[in-house]
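Scroll down for the structure; my scribbles are underneath it.
Here is chain A:
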Amino acid sequence: MLQFVFFIPLIVGIAVFFLPAKTGRLALFSTAVIHALFTALEWFKLSGPLHTKYFTNTPDGMLVLAILSFLFLFISLYTVFYMGEVEMSKEPIFNGSMLLFLSAMSMVAIADHIIMLWVAVEATTLMSAPLIFVHRSKESLEATWKYVLICSVGIALALLGCFFVIFSMEMSNIQVPISFTSLTTVASQLNPVWLKAGFIFFVIGFGTKMGLAPMHTWLPDAHSEAPSPASALLSGALLNCAFLAVYRCHQLMFAAGLGEYSSNVLIAFGLASMLVSAVFILNQTDYKRMLAYSSIENMGIIAVGIGIGGLAAFGALLHMIHHSLVKSSLFLSTGNILLAYGTKVIDKTGGMLQLIPKTGVTFFAGFAGISGFPPFGLFVSELLIILGAIKAGRYVAISIFIFSLILIFAGASRLVMQMVFNERENNEILIPEKWTRTLPSILLLLTSLALVIWLPDSIYQTIQNSISSIGGTVNG
Partner candidate 1 sequence: MDFTFSFTSFLSLLTAVSLAPLFMGVILKVKAFFGGKQGPPWLIKYYTLIKLLRKGSVYSTSTTFIFKLGPIISFVTAFMLLLFFPFAGLPPVLSFHGDVIILFYLLGLGRFFTVLAALDTASPFEGMGAAREVFFSTLAEATIFVILALFFRLSGSLSFAEYFTGDQIVNLWSQSAALILLVLIALFIVLLTENSRVPVDDPATHLELTMIHEVMILDHSGPDLALIEMGAFCKMLFYSAFISSLLYPFHTGSGLYNGLIFSIIMTLIYAVVGLVESITARYKMDMVPNFILTSFALVFFATILTMEFVQ
Partner candidate 2 sequence: MNLFFLALLLISAGGTQALATFRLYSLMKVGAVTAIIGGCALGACNAVWRLLQHADPVSYSHSWLQTFSFSLKIDAISAFFLVPVFIISAVAALYSFQYLNDAKRGAGTAINYFFYALLIISMALVACADNLITFALAWELMSVSSFFLVIYDVQKKATRDAGYIYFLFTQAGALFIFAGFGFLYSHTGNFGFEALASIPDSAKLIAFILILIGCGSKAGIMPLHIWLPYAHPAAPSHVSAVMSGVMIKMGIYGIVRFYLLLEPTSALFGQIIITLGTISGILGVVYAIGKHDIKRLLAYHSVENIGIILLGLGIGMLGTATGNKTMAAFGFAGGLLHVLNHSLFKSLLFMGAGAVIQQTGSASIDQLGGLMKKMPVTGRSFLIGSISISGLPPFNGFISEFLIYYGAFHGLHLQGTSFLFSVLAIISLATIGGLAAACFTKVVGVVFLGEPRSDFAARASEAGFFMVLPQLLLAALCLGIGIWPAHFVQVAFEASRAIPLLANYEPTQFMPIMTNISRTVILFFLLFFGITLLRKLFYVGKEVTSSGTWGCGFTQPTARMQYTGTSYGDSIVDFFRPFIRVEKKYSEIDKIFPGKTTYSSHVHDSSEIGMNTFLVRPVLYLLNKLRWIQHGNIQLYIGYIVLAIVVMLIFI
């Protein structure tokens, strides 16, 4: 039952390769709907708690899966209309790869066996590669090459991490299935040194995928060169999956009583990512790269929040949800901007408020959301992380945190204001905006807004359950 969430997209995806483009689009959207249905089944435990040798439905996994499925619904909708505008030579490949990508990510979300998780993450890299170089331009090829090679190398190291973790079990002669759930039960007996080593390779390996500095180097290229729907998926869903992998190992470390160590590691990487993104956002010239760096920043924020734990952990998972919603909405808007202006250079854009008002408003609203203004959710999560950090006594960390937040805001707001408000000398645009292409991003923003006004208890409970294992709590 549980496996359907990746079986179905897998099969349909392979089929789409050989179907004509129009049917492919239809299949894409319908699969998204079906996937959403199955996710809902899992979410509300209608299919009962399932636990196979390789897969299980943990709360954090279900959270990531739910976000993924929800995003994919809107992104596929957008893709359908987006494809109507651009002529893409290998469209079936694009649609098919979207579905395969979905299947791989769903697999990550539900994987429980350590190496199966590794396999799934590696699979996401390979399945998403065609999405990036579908245009076959020089830049997209270079981006793909870097993406595939760097991520493969990193993830190969993560495999080493898996072996270390397994070895830490074998050293203390325990025989349990090599799955996180079963390892967590015996965590206290695992050999700490090898577990630490394993965690390091986990963080660096999957951190490469998650975009933690200094392993982030592929991310700006890939996210900026991919077609906008793909970028939205990469930024909104894939990063969460990579984060999930790291988070699983972090939970294991906590169970083994090494939480202190792993927290420090996460905080260090998180702050590094925030600073790096601040450096490159400050005078960025390409708006998709700007958003990509902002993704790095937000992954850093999440890592810091999880590392700090307590209230901040709650904030971090909230941040994950809202960041996925807002950021994918922003990337979808960039799709319209790219269609309208035909360039990714900020100086060549401008006057969105006059030329493409709907997109302009959506884009600016998304920016306000991503920089932590109410009524969007990142306001709450960032506030919680700051409060939690100071309660945990991490003063140095939080000062760096705030410092880089200010820098990033200074950089990004200048660029976004320039894009939205500046007047442009020539007022003709290539492809005008359409409601069909602005609606998905607006809906995503509205979802984030709604989740601020009213957070469903089930989501709240899920977050509670998933952070309880790392000592995270909402009160005190």
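Here is how the candidates were picked: all candidates are chains of the complex that A comes from, given by their letters.
Just so we're on the same page, contacts are C-beta pairs under 8 Å (C-beta built on N, C-alpha and C of every residue); 3 or more make two chains touch, one makes a residue touch a chain; residues count from 1.
The structure displayed is predicted, hence computed values, not measured ones.
Given the candidates 1 or 2, tell me which one touches chain A in this complex.
2
Where on chain A is candidate 2 touching in the complex?
Of all residues in chain A, those touching candidate 2 are 145-146, 149-150, 153-154, 157, 193, 196-197, 200-201, 203-204, 208, 214-215, 217-218, 220, 265, 276, 278-280, 282-283, 314, 353, 368, 371-375, 379-380, 382-383, 386-387, 389-391, 393, 398, 402, 405-407, 409-410, 413-414, 417, 421-423, 452, 455, 457, 460, 474-476.
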